[in-house]
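My structure is below; once you've seen it, I'll send some questions.
Shown here: the complex without one of its protein chains, the others still in place.
Now for chain A:
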């Protein structure tokens, strides 16, 4: 086993591409080190991306924000992103304890590819994109295209997610993320929902994106749920349609943390509540 801490994305890609054995990318390490200790992964090469300046930055750009792959939860929470995307930042800051927040990253959460990842439904609702660098051309893909199943991603050998792009917010926009856990914190989502809205001057929902977590093998973008509230002022009838569309999209598992029935129902309930918070944040009354 080798440990490398390259100082550029290019060098990291070269290391990963040339490695003949198994390799692992180390960002915050809050998932990787647990898997190493448990013997679930035995990489021949560990590439630490925290010494790559481009991955350590949060940049405000003309089209929004660029959040580097090695930016920790704490750094994100203290950044300018919070005002524009409170739902995304709150979701990322729900992951683990203060100790974990000092290390964990949104890109790590995304590439770990858990269906219950907290930051991912919020990122999907936000319409975030992942910038992928690899041996071939740089590509930018919607975040919902990264995970292909629990623990599996669409990234090819040698590819790294360098940063996440969050769009610029227009006026009258808001987002929110909620999860159900049986305790007050330090737990994994049993069900979760992220909602992002843009309203018109009269408070009518003009644009909407709704995403659900922990109810399918990957985080789901639920287009019919968004359609159910577009054109409404989030009245009860629209909210009921939103909830029904969310429940209809669910194909969850039964496990010790929640039954299929429970997850399917609560997905709708959480989406409603998250939509109300997003609406309020967008200035709707």
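The criterion applied here is as follows: a contact is a pair of C-beta atoms (placed from the backbone, for glycine too) under 8 Å apart; a residue touches a chain by one contact, two chains touch by 3 or more; residues count from 1.
FYI, contacts and distances are computed from a predicted model.
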> The hidden chain: which UniProt name fits, "Branched-chain amino acid ABC transporter permease", "Formate dehydrogenase (Quinone-dependent) catalytic subunit", "Fe-S cluster assembly protein SufD" or "(2Fe-2S)-binding protein"?
Replying inline: "(2Fe-2S)-binding protein"
>> Please identify which residue in A:7, A:97 or A:251 touches the non-displayed chain.
In response: A:97
>> So one chain is hidden, and I want to know which residue out of A:50, A:129, A:209 or A:272 touches that hidden chain in the complete assembly.
In response: A:50
> Which one, A:33, A:80 or A:237, makes contact with the chain that was left out?
Replying inline: A:33
> Taking the full complex into account, what residues of chain A touch the chain not shown?
Replying inline: 1-3, 5, 26, 28-30, 33-34, 36-38, 46, 48, 50, 72, 74, 96-100, 102-103, 185-186
